[in-house]
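Take a look at the following structure, please.
Shown here: the complex without one of its protein chains, the others still in place.
For subunit A:
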Amino acid sequence: MTEKNTNPLDINGPNFSPNMYLDKIFKECTLRQVMDHESEIVKDTQTLHSDMQTLVYENYNKFISATDTIRKMKNDFKKMEDEMDLLMSNMESITSFSDKINLNLQETRNKISHLSGVHSLLQRLQFLFKLPATLKSRMEEKNYIQATQDYLHAQRVLEQYGDMPAFQGIKSDCEEILTELKMELRKQFCNHTASTQALTESVDLLLQLEEPPKELCMEFLTSADKRLGEQLVLLKDESEQRHVAEFIDLGCTGFLNDLCIIVTSFHDMFINRVNVENLENSEIFENFAAVELESFVNENMNSYFILVKNKVDFEQDTVDTSTLVQALDKFYIQINSNKFSKHVNFSEKALEVIGNAGKKQCNAHLQVLKLTFSDTLTKIKQVLSTPKLISQDDSSKNLSELLNSMIVTVIEKTKGVLQDLVAFTSPSIAFAKKPQFQQTFSIEYVREGLIVNFLHHITDTIKNVCSEGILDTKIPPTLILILSKFCLELKNSSVHYLLSKTEELFNINIKRSNNVTVEIKICNSMQETAQFLLNHYVRLQGHNCSQMLRKSVETRDWLHTIEPRTVRAVMKRVVEDISVIEATVALLYEDQGTTTGNSSDSSRKTHSYSVSKAQYKSNWSSYTPNHLDSTLVSNMHKLFSERIDIFSPVEFSKVSILTGIIKISLKTFMECVRLKTFSKYGLQQIQVDTHYLQLYLWRFVADENLVHFLLDEILGSTVHRCLEPVLMEPSVVDIICERG
């Protein structure tokens, strides 16, 4: 642009240099061209000139009109200025006037304002003076709210001017009335009939009267405490007379309702509203109040729980389970539906109480069961000790009947107890739905505490009947036998039945819970007990027979005895006793069929025995006694490579039991014989006796060779202890035995 502008050749530019332009024209253009150019320029110049002329003309007109206008304005302004000046002077005069007026009125105004001040003061004073009277009348009207408001109005004044003698009277009066008022209000705390609404009101007022909230809240709680205490005492008094269900009802309507109201009103009064004045304090106070309330509720609930617990404990024996459960249920529902405290879950505590009641109930039932069991035991003992029962025909039925009735009694009683306890877990009962209660109650209390314990008790009691190690002859052996069978029966079916029944009734899943006594364990201990008793029985009976045999051998003078003509009475007695035992055992233990094979050919038995005897005879006549004995013994040992265990474990069968008894008896016989010295006839008597035993005992045992062997040993020992070992003719022995 600048270039353009500075271009001196631009005819329209400001830096146009005519000379240069001319020079250029002259240099570049032909004449003609210059001529044309000149004419062109002239023409242009003329046009421009005329244009300028029109412009100037036009603008000149405008200028003239403008000048006219300005002149006119100048005149107008001048006028305005004058008027303004006038206004100013007027204003000044107004101001001075108003000042003057003001000055004049000042005094009066001050006076008026003073007077009005005095008036209000006087009014207030009058209020103050009247205050005691007003308060009093309010008090009389029991319009405590108004009274409080009145006082609050005057309070500050009284505080400020309370020192002045004029007000002192009023103040003291007021204070007096106020204390009275407070007293009155507080009295409502203690008033039993006062509604909670009224109570709340009083507390409200007291709070307004700036009573310390802590104190108030304490006082409130104390009075509430007192009232609840009275309720509790009432309950306690009632508890002795009332039925448990009524008692619970009473507790619900009385105590619990009151507690509820107290708790809610406390919340309303202290916790939810003390906030206005200073926040931090109120927070502290709220905490304090909450804690106080907490402890208050706890205390009262605890004493209530204790009361309920005692009542339930007390009633446990007299009231049937369903009533108890119903009452407990009501109790639980009531507790559960109310939320007394944020921190303590009272329904848990209630559950605890109920759990305890359940436990107690189980224990009570356990005691009942134990009692029944011991009753049954005594009954059986009595039945057994009446002597006619043993060995009579009709008694035979009785024994198994006795056993059956015993089992049935125990089972039925247990079943009854279970049925009774089911009430605790019936689905209509609220607390039964709580899994923790259901679990503990069914498993811990009922299954373990009641059933398992009872079964253990049975085994323990039975074991104690023949207390360890003492072969008490006073206990009828049959009792031991029957108890052994009883245990066995329990183990075989009843234990399972009872446990599964329990599980079914109480909906127990054993697999899920850990510390549960397994059925097998109980069965094992039953089996053990049964075995123990059976061993005991065998021992006892064995010893009874042994005793007879021992006495018979010991008391006789075997050196100076006459030739045997009969079997000794003791042998018959032993055989008889064993038959009786067999008969008794047969009632409880069916024959296993092992001996049936033998029974058919008793003749063979005797025959073979005689044969062996004959062999002995031939041997004994030719060998010296000890030689014979050693060969005999070795022969026997070859034959019976197994040792004879005198007290081998007894099986639960008739044969095994009798075998045990016979083994013990015969072993004793042998030992006794070994302690004696025999003459010829003494030996022969033993020969007769053993033959007799052989004839009658083989049928009782499983392995007749056993009897055979033992009797041979007895005879062998006798031969050895004989001064003149000469045996009797077997035929004669046979005759004597058949005769005798």
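Just so it is clear, contacts are C-beta pairs under 8 Å (C-beta built on N, C-alpha and C of every residue); 3 or more make two chains touch, one makes a residue touch a chain; residues count from 1.
What we mean here is this: contacts and distances are computed from a predicted model.
**Student:** So one subunit is absent here. Using its UniProt record, which name fits best from "EIPR1-like beta-propeller domain-containing protein", "Transcription factor", "KLLA0E24487p" or "TBC1 domain family member 19 isoform X1"?
**Tutor:** "EIPR1-like beta-propeller domain-containing protein"
**Student:** Please pick, from A:227, A:463 or A:543, the residue that touches the omitted chain in the full complex.
**Tutor:** A:543
**Student:** Which listed residue (A:134, A:300 or A:679) would be found touching the missing chain in the intact complex?
**Tutor:** A:679
**Student:** Kindly state which of the options A:49, A:560 or A:739 is in contact with the chain not pictured.
**Tutor:** A:560
**Student:** Touch as defined at the start, partner being the missing chain; which of A:448, A:671 or A:703 qualifies?
**Tutor:** A:671
**Student:** Considering the whole complex rather than only what is displayed, give the residues of subunit A touching the chain that is not shown.
**Tutor:** Where subunit A meets the chain not shown: residues 468-473, 543, 546-547, 550, 559-560, 624-626, 629-630, 633, 637, 643, 645-648, 664, 667-668, 671, 674, 677, 679-680, 720-724.
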